[in-house]
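Mind looking over this structure? Questions follow.
Every protein chain except one is present and positioned as in the full complex.
Going in written order, the chains are labelled A and B, and every chain counts its residues from 1.
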Amino acid sequence: MSLELLLLFADRIGTFVFALSGGVAAVRRDMDLFGVITLAFLPAVGGGTLRDLLLDEPVFWLADPWVLGIAAAGGVVAFVAATPVDNFKPLRWADAAGLALFAVTGAAKAQELGYGMPIVLLMGTITATFGGLLRDVVANREPLVLKEDIYATAALFGALIYWLLSLSPLTEALAFAGGFAGALLLRGAAIVWKWSLPKPRA
Amino acid sequence: MSLELLLLFADRIGTFVFALSGGVAAVRRDMDLFGVITLAFLPAVGGGTLRDLLLDEPVFWLADPWVLGIAAAGGVVAFVAATPVDNFKPLRWADAAGLALFAVTGAAKAQELGYGMPIVLLMGTITATFGGLLRDVVANREPLVLKEDIYATAALFGALIYWLLSLSPLTEALAFAGGFAGALLLRGAAIVWKWSLPKPRA
Partner (left out) sequence: MSLELLLLFADRIGTFVFALSGGVAAVRRDMDLFGVITLAFLPAVGGGTLRDLLLDEPVFWLADPWVLGIAAAGGVVAFVAATPVDNFKPLRWADAAGLALFAVTGAAKAQELGYGMPIVLLMGTITATFGGLLRDVVANREPLVLKEDIYATAALFGALIYWLLSLSPLTEALAFAGGFAGALLLRGAAIVWKWSLPKPRA
């Protein structure tokens, strides 16, 4: 399998797993089938959509509507099987891999357009986490990504590693792999050891 | 009256009725005049605005600011007469007609730009329903469109009928009328017989 095909395949998996998270959240809020599918779309494609709007690039799924089908499929699976999906532990790791992947692909898109570090890191973080934020805002619950856990920070870290490596003489593929691994390791460590960011003393 | 003039007229009515729904929601949340007008804007122009941003088209009201005046007028009417507006039953049917109209105009815009079925259906649905979703998110209540009733589904159905007919040798006007009628009939049936989409077993 070529690298490009592998990436495409991984991107599809990440989209599907992110969609599951939105679908499950919708089921928990007693939404109907349309609501479940809508909430599946938000984490699956929301981050990349905002990235493209901000960068004034064509929204990625306009030229690749299969993504929408995969997001909808994630919603349907959550609709018929929310509880087993929610209890299926390996999904946390698939979610972590999706986070790491989207952080690096988002950063790479800004990098290719010639932007400097701040925009590259911001776009990596937005691509990986903004969809989940939208999911929580629309479900009218407090956004978890803003309160708990090392999640967005892992995306930011992966984007930073990618950016640093892309300055080095390493190939793009290695920079990509390094950023992905960085985000995944930090997120994984946060899952295993329940790391959290500091909170202010109230 | 020419077809174009009729459509323009219907679009104005739809905008006004959608604005009323936002204004009434704002009054119910004890908002002030600015809040009522802001919440009138969201359902009135929010869906079409998002559609245009996603399609990278100029936002429709930039070239037609009358729409903004009509939305503001809907807000003012809701401000001074929220309870009679809310109790005025025929408004449900005007809202259904607005939903059907925006579903078809949104779908037609994507169709004209050359997009295929998934984008056409998505844009029809977004144009018709996303503004109402924004209204509920900003009013900090759970989005009704995601929980109850056949509403967004009627928009999706109308967009589908339009898309199917636009492949046939029928004229654009007939495809338009068919999509409009399809959405209106399904929404009307849902109002009369209180149809809802299935919900997951919790």
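Heads up, the rule we're going with is that a contact is a pair of C-beta atoms (placed from the backbone, for glycine too) under 8 Å apart; a residue touches a chain by one contact, two chains touch by 3 or more.
As the structure is a prediction and not an experimental result, all values here were calculated from the model.
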Looking at the whole complex, which of A:Ala63, A:Leu146, A:Ala173 or A:Ala189 touches the chain that is not displayed? A:Leu146
Touching residue (missing chain; options A:Ala40, A:Leu122, A:Ala159 or A:Ala183): A:Leu122
Can you work out which residue in A:Leu54, A:Val76, A:Leu91 or A:Leu164 touches the chain that's missing from view? A:Leu54
Listed in rising order, the chain B residues that touch the chain left out are 26-27, 29-36, 38-39, 49, 53, 56, 58-59, 62, 65, 68-69, 79-80, 82, 137-140
Omitted-chain footprint on chain A covers residues 53-56, 115-116, 118-119, 122, 133, 137, 140-143, 145-148, 151-153, 196-200, 202
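What we mean here is this: only the chains that are shown with their structure count from here on.
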Per the C-alpha centroid definition, the whole-Å distance linking chain A and chain B comes out as 30
